[in-house]
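All protein chains but one are shown in place.
Each chain carries a letter (A and B) given by its place in the written order, and its residues are counted from 1.
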Amino acid sequence: MSSHDAKAMRPGAIDPPMPLAHHFDTPGQQAGSAKFGMWVFLATEILMFSGLFLAYFVVRMLYPEMVLSSHELLDKTMGGVNTVVLLTSSFTMAMAVRAAQLGDQKGVVRNIILTILFAFVFMGVKYVEYTGKFAHGIFPGKYFDYVAAGEYAREHGHVLAGKPHIFFGLYFVMTGLHGVHVLAGIGVLTWVLLRARKGEFGPRYYAPVENVGLYWHIVDLVWIFLFPLLYLVR
Amino acid sequence: MVDAHKIEDDLVFLNGEALGPEEAVEIQEHVSPLSLYYKVLSALFVLTGLTYAVSYLDLGELGLPVAMFVAVIKVSLVCTYFMHLKHDDRYHVFVFLSTLLFVGIFFTFILFDLSSRDRLSDEQGTFFQQRMDPDKGMPSRQPGFGPGLTPALPPGAAPAATVAPEATAEPAAEDKAEHDAGAH
Partner (left out) sequence: MANDKEKSKSEGEPTESKVDTSRPREPSFYEAQKGWKSWAFTLDHKRLGVMYLLSTMIFFFIAGMSAILFRTELLTPQGDFLPWLNQQLAGMMGQPISIEEAAAQSGTTYNKLFTVHGAVMVFLVIIPSVPGALGNFLLPLMLGAKDVAFPRLNLASFWIYSLGAIFFLYTLFMGGLDTGWTFYTPYSTNTGTAVISATAGAFILGFSSILTGINFMVTIHKMRAPGMTWYRMPLFVWAIYATAVIQVLATPVLAITLLLLMVERTLGIGIFDPAMGGDPVLFQHFFWFYSHPAVYIMILPGFGIESELIAVHSRKHIFGYKAIALSSVAIAIISFVVWGHHMFVSGQSELAGIVFSFLTFAVAVPTAIKVFSWVATLYKGSIAFNTPMLYGLMFLFTFTIGGLTGVFLGTLSVDVHLHDTYFVVAHFHYVMMGGTIIAFIGGIHHWWPKMFGKMYHEGSAKIGALLVFVGFNTTFFNQFVMGGQGMPRRYYTYVPQFQEQHVLSTIGAYILAVGLLWTATYLLYSLRKSNDAPVADNPWGGASLEWQTQSPPIEHNFHDTPRVTTGPYNFPQIDRTGEVDGH
C-alpha cells in the first residue's frame, strides 16, 4: 500500500492500471512478489558465476606465471571500451525504470532502445575480440594452437609460459557464459520494449521494467569483476 | 505459545503478519533524482579509468587486491543506486548479502584446501609427492601437447620430486612448485 500521491507526477504523465492476477490480493503483493522472486533469482546467478570465478582463482593459484603471461594477449582497450559500454547501458536501464516510475512513456521506450543498442555494441566488440583470437590459433582447451599462439605472443614481445590453453579455455567459458547472459538480456529487453511501446507501464505498474533492469545490472556486475581479472591484473 | 498475541480485526495484514497501518508497506518505491544517476555514472567511469591506469603500474602482489577493491566499490555503487538497494526492502539486501556469504564459504574452504594440501605431507616427508617431474611432463593424450612451451625449471623446484603412486595425482604444476617453495 504505497502512496502514489507522494510521487511527483509530471503533467501529462500516463498511469495505466495494473493487471492483477487472480491469486494475489493487492497490486503491491503482486509487485512485491515479483521483485522478491527476481532478487532470489539474482542470488542464483551470482552463485553460478561464483563457480567460474573460483575456477579462475584456483587456476591462478596453481599456475600464476601462466595466467600472468597469458592475459597479456588480451586487448585491454577493447575490454575497457566494453566496460564503459556496459556501465552506460546500466545507466540507461536505470533511467528507463525512473521514466516508468514517473509515467514518462517516451522516456521508457527511448532508454530501453538505448540499452539494447549498447548491448549490441558490447556483443560486437566481443565478436571482434573472439575472431581476433581465433585468427591466431587461440582456441579454448585442446584446440589451442601452441605454435601459432606462441608466435603471436612473440610478435607482441611476450613469452607464453606453462599451459595457456587453460587460461584461454577459462577466458572463453567466462566471457562466453557472460555473453549468453547479454544475449538473454537483449531478448527480455526487447520483450519489455514491445510492452512499453503499447504503453503498458506507468507509476502503478512497472515491475517488468524494474525486474529486467535488475537482471541487466547483474550482467553488468559480473563484467565489472571479469574485466580486471581477465584483462588487467598482473 | 504461538497464540501469544491476539489479533485485532482492525489491524492490517501484510504477508500473513498483523501490522499497524503505518508499518504495512507492501513495496518500497523511491524515485531518485536525476543528478544522482549522473553522479554514480561518472564515479563508475572514473573508477574504470583508475583500474585501467593502475594496470600499467607494476604493483606486484598488490595488483589483485587493488583491482578487486576498486571492483567492489563499483559493484556496491551499482547495487546501491542503480538497483535501488538503498531504498529497497531490507530483506532484499539480506538476500544479496547472504548470497555473498555463501560465495565466501564456497571460496574459503576450497582455497584453504588447495593452499594447505601439501603442508602435512611436506612436514612429515612420508606421504606421496603430488608434484610431477616437469621434464617428464604430463601423461598427455595429445601429442605435442602440454609443457612444450614450458620455460626452464624455476630455480626453487627440486627436480627430485617423484611421480606420485596415484595416477590421478596433481597435475604438473611448475608454477605451483615455485609457489610452494616461496611459502616455506
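The criterion applied here is as follows: a contact is a pair of C-beta atoms (placed from the backbone, for glycine too) under 8 Å apart; a residue touches a chain by one contact, two chains touch by 3 or more.
Quantities reported herein were computed from a predicted structural model and do not represent experimental measurements.
Chemist: If you put the missing chain back into the full complex, which of the shown chains would it touch?
Modeler: A, B
Chemist: So one chain is hidden, and I want to know which residue out of A:149, A:166 or A:219 touches that hidden chain in the complete assembly.
Modeler: From the options A:149, A:166 or A:219, the contact with the absent chain belongs to A:166.
Chemist: For chain A, enumerate the residues touching the unshown chain of the complex.
Modeler: Answer for chain A: residues 21-23, 25, 29, 32-33, 36-37, 40-41, 43-52, 54-55, 58-59, 62-63, 140-143, 163, 165-166, 169-170, 172-173, 177 touch the chain left out.
Chemist: What is the set of chain B residues that contact the non-displayed chain in the whole complex?
Modeler: Considering the whole complex, chain B reaches the absent chain at 1-3, 7, 13, 15-18, 91, 99, 102, 105-106, 109-110, 112-114, 116-121, 130, 138-141, 146, 166, 168-172.
By our rule, only the chains that are shown with their structure count from here on.
Chemist: From the mean C-alpha coordinate of chain A to that of chain B, what's the distance rounded to whole Å?
Modeler: 18
Chemist: Would you tell me which residues of chain A are touching chain B in their complex?
Modeler: Residues in contact with chain B: 1-2, 7-8, 26, 28-29, 31-32, 35-36, 39-40, 42-43, 46-47, 50-51, 54, 57-58, 61-66, 76, 80, 83-84, 87-88, 90-91, 93-95, 98, 101-102, 142, 146, 150, 159-164, 213-214, 217, 220-221, 224-225, 227-229, 231-234.
Chemist: How about chain B: which of its residues touch chain A in the complex?
Modeler: Chain B residues touching chain A: 12, 15, 24-29, 31-32, 34, 37, 40-41, 44-45, 48, 51-52, 54-55, 58-60, 63-64, 67-68, 70-71, 74-75, 78-79, 81-83, 89, 91-92, 95-96, 98-100, 102-103, 106-107, 110-111, 114-115, 142, 144-151, 171, 173-176, 178-179.
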